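Supplied in structure tokens, the structure appears directly below.
Some chains omitted; the rest stay in position.
Per-chain numbering from 1; labels A and B assigned in written order.
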């Protein structure tokens, strides 16, 4: 089995860039020192930052119209983990992987755990799938899963979630993310209140089975695959459900799951205040749940989300402990390149948010000096923290320039030889 | 003072239409009987339906670009009440008026209450105004009111709300609607969590002053006049606040205050289930808070909202007691015509929702028969209930054709003579 990129190769690539990096890093330190910021202190924080990779993200994604696979598509969870290992090896910001059941099912979970450990990876939240039917499945989810009018179908969906918890325990996971496609395509199809009640009834059974040190992440989405209504359509419904369930249930924010124009960073602030922010599925969107690469279209929005997160940490908001995960569909790029780049973009937003002068911001807000307040955010966002991110990667053994190093390594060509070519499909996300 | 339209004049106009009405009404009854619906039973329910008129709605509205007054603009609350009287006289669906302070301030509240009584009108929810500055006001609301960083400004805004309650008590009102323009125009301007905390602190003081038999209606809005964030931006924030305040605080839904594409009827269902639906500000919108006439652009959406309301009443949802009000800006029509037409449109939606076969709908939903379920709603919506509405009006002494009768009455011409011409303004909603 190909086991990643040779460390010496990475080091050699880095050597060619070290001098410029040192120069740029030093100048960044000077600049920040003038603003009263200790770059070393920031670096220490950034160095500990990580965002989980979704196992399905390393395969080429698609739309309902088509999927165009690339060379070397991973065939199973072991291939996926191998790709995740390369991402972490080069970019050093993705120490965990989030699995999706049944897509990632295997026969030997301890072998999988062992492979992960050997790659320096651990397991993040488990994801259940009750939005598509699996071969041989007794009941169909065509008309819903956790909210289905048929009790046996709901029970099947609950059982699947319990299985996910069970697998997660074997892998060291500490959370279950529940996203359902349940909803309706026609006015009248759903009895809104009864559907929500059934959702609560089902999720209560899942909640009851959660280990003590686990959390349950409820994920809302305005539409798709249901196009008239969804059962957890927004953070308000997610909050109602999480409150009904109990303290271990929290609300997960996927950046692409909201109505147009919605202020997502404000929702983040509300969930923090309510002690109910589970964490994030990072991606970017221009039209809907586009699942574009994080920060590729709206980098300032991503920064503004992190501004809320850093402020909450700074102010020690009670119960604040968000989980970070990428959730993207890589339709036209090499997924490994997109994931490395996206992780770095999320890390960049975090680093920039750490540069905000919080005392000055507090004072400007108190004085209603909107110009100064917004300038303080822009000053942080406009700072080019590239040398900081490069340094953090290099220090951890990663690549100063992950994409160039990856391309030079020939990894994709190698796995393309080892893995059979995938067929173009009629569509779908897997 | 002109005291409205002569009853004999209305009756004479009706006489010309009675024969056709009787014919149409009878046929509607036959049609519905075939579907198992007793038209007389429906008529009894529709006859008791009422929606409040906002006092500001009888004046011509405007935008930030301009306001183009029409002839006979009301000068003060007594003129406004007179116009409301005509609306109720002809359309018989608007028995109450909702006042806005300080716009409707007068020196003798008992005289006002007397005038209202003589016109067959009562007073609905009181509306406070902390979104604009009044001459001589010590503190400005430029940077907020109930959420202002300055405690004295917040206190001033709280005091204004207490005054509104006080006036309302004199007039027989039973509710206070609180909508604030507080928010921000720049990222960073507001500390989201602190602003929300200040909102809670202020509204708690207002809540504490509510009489026992009053309710407090919190109104959310995604934007405008603030264009980056608002403090109660959606029903989720409204729910958090109403829950924090207590059982007398509920969430008011204005149909134009949501992000694009949002499913409003689903929000209504969520608020009903949570026991927190205060009621509605009815209007219609295509782009934002357009304040168009109710049902003028999206009549099916209005019906779908009433479908939720009628279902909740049918199922005796606990604590279900919504207040109904129009809230529109009449920029290009005679406000009296718009308000009569809009009230009838709301009434129409209610009547149509009463025609839904609830048992059949329950069965279709339970069986996931989306086609039948949606067809049952469409069957109700496609029913032309015009004869029913005409009959209800005529029975109550109103006009079968309110707009034609109003135009024939010459009322507008009369008040245009009595009231001085208003100046075109540089904009604004009043």
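What we mean here is this: a contact is a pair of C-beta atoms (placed from the backbone, for glycine too) under 8 Å apart; a residue touches a chain by one contact, two chains touch by 3 or more.
Computed from a predicted model, the values in this text were never measured in an experiment.
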{"item": "Where 2 copies are displayed, count of copies in the complete assembly", "value": "4"}
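Heads up, the rule we're going with is that only the chains that are shown with their structure count from here on.
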{"item": "Subunit A and subunit B, separation of their C-alpha mean positions in angstrom", "value": "43"}
{"item": "Complex interface listing, subunit A residues touching subunit B", "value": "142-144, 149, 184-194, 196-197, 222-223, 228-229, 233-237, 239-240, 258-263, 265-267, 269-270, 272-274, 300, 304, 307-308, 311-312, 317, 361-362, 364-368, 370-371, 373-374, 376-377"}
